[in-house]
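What you see is the complex with one protein chain gone and the rest in place.
On to subunit A.
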Amino acid sequence: MRSLSRLTTAGVLGAAALALLTGCLGSSDKGSSGGQDANRNADAKKVELTIGSNSVKGGKSSAGATFLSDVLIPKFVADQKGKGVDVTVKFQGDGSDDEVYKQKLSLDLSNKSGPDLFQIDGIWVGEFAQAGYIKPLTDTVGDAAKVNDWDGWKQIPESVQALGSYNGQRYGVPGGTDGRVLYFNKKLFQQAGLPADWQPKSWDDIISAGQALKKLPGVTPIQINAGTAMGEATTMQGVLPLLVGTGATVNTDGKWLGNTPQLRQVLDFYHQIYSTGLGDPVLQKEAKGRDKSFAEFAANKIGILGESDYFWRSVVEPKEGVAKMADRDTAVGWALIPAMKPGSGVKGQDFVSMSGGGATVINPNTKFPQQAWELLQFMNSADMVKASLDGAAKITQRSDVNSEVLASDPMLSFIADKVLPITQFRPGLAEYPKISAALQQATADVVAGKSTDAAASAYQKAVETAAGSKDKVTSN
């Protein structure tokens, strides 16, 4: 009797809970944005906004965090005060791996919270948009003309605008772009008898430079990011630049790259580096491997390292970098990434690169959409973009600013003049992050000692799952 009633109670409770749950999941997101008034609180005299960014003073992307909290926010507050609005802007910094930042952000957004404005990587725009976590700017701001008439758009090149767009709609304002090169340590190169103006013409040239560097004691010749621990850095700094060097891209005519000869060439190159002592396989497996590779390069222990200009600006930068090199300007050289063989690159190019970048987007659930849009424009005005550089150079989103600032930095004008014309962007498709994870896993397998063929066929399976069907994947 007693146990029966207990059972009944449990049953009733369970049924009630299930009834509550059914239909709760996700679907409540649907109508809500349409129901929200884009002009809510438009005339508020007291406004609170939060900016979220994966940067933190004294740590990751320190200069960016310093700019946001010490320059942009006070200027914007003063500007708004002039208009009679009392604005408080908070900076919500983060200093974690990009993947962790993304997880945190998506959890916040799925619960309709999170900062009012936040910076995201261009490749997340697709999946965030599909999930309804972000909306086209014209929806959030409510007035298409207001968004499209912003004079800043004219200064931002199409290819860069794509970083903040999905399906032809603008979701945010991009924050500049970058380009990838091979960095090398000129001091080590001199010791190994290699030229200070090194420019490899093929993958074999990279290997032979590596073999020369290998003779130096305690030096890891080459660091090409591999494995899953480095996340997107593996895909962006390693796999994709190599892949475009074989003439293939990760998505061609709507089909994802499968187990093709080009993929196997890339994996063979990884195998060649990490099985012959030209690279350090352990570093690719360590949880903090990428940070360690930076530290080792700065300590003159790595000869050649593939990275974006971020490395020059924020890693080995002598004052605020995470792995400062006091003699950066004389010790660090750079070269274009060669195609596998001259002319074998995508579009028949001899040299290749990959570019990416982030965008700042507005949280559709912000209390103050109009003020957030105002802050977003203010942030991307020529004055503020220039101020964000603080004397240093960086490839910004705005052409007017670039033409002024890039000349002062030889590395960055190299990126702007030589790299951007030959570069490729990642496809802004929602499946991309899953494909990217599969590529990382394939390199992890190769570094761990699996054969290229085994890694490539496992990759094929993963891509078929990620893409949804075999028809959306190329092979052989």
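Note that in this section a residue touches a chain if its C-beta (ideal position, glycine included) is under 8 Å from a C-beta of that chain, and two chains touch if they have at least 3 such contacts; residues count from 1.
Methods note: contacts and distances are computed from a predicted model.
Taking the options "Aminomethyltransferase family protein", "Acetolactate synthase small subunit", "NADH-quinone oxidoreductase subunit K" or "Multiple sugar transport system permease protein" in turn, only "Multiple sugar transport system permease protein" matches the UniProt protein name of the chain that is not displayed.
Across A:A131, A:A212, A:V346 or A:A387, the residue that sits in touch with the chain not pictured is A:A131. Within the complete assembly, A:K285 is the residue of A:K146, A:K285, A:R328 or A:K341 that touches the hidden chain.
Within the full complex, the residue among A:N39, A:T88, A:Q103 or A:S451 touching the omitted chain is A:Q103. For subunit A, the list of residues touching the undisplayed chain reads 1-2, 10, 13-14, 17-18, 21-22, 25-27, 29-30, 99, 103, 106-107, 110, 124, 127-128, 130-133, 227-229, 282, 285-287, 292, 430, 434, 437, 444-445, 448.
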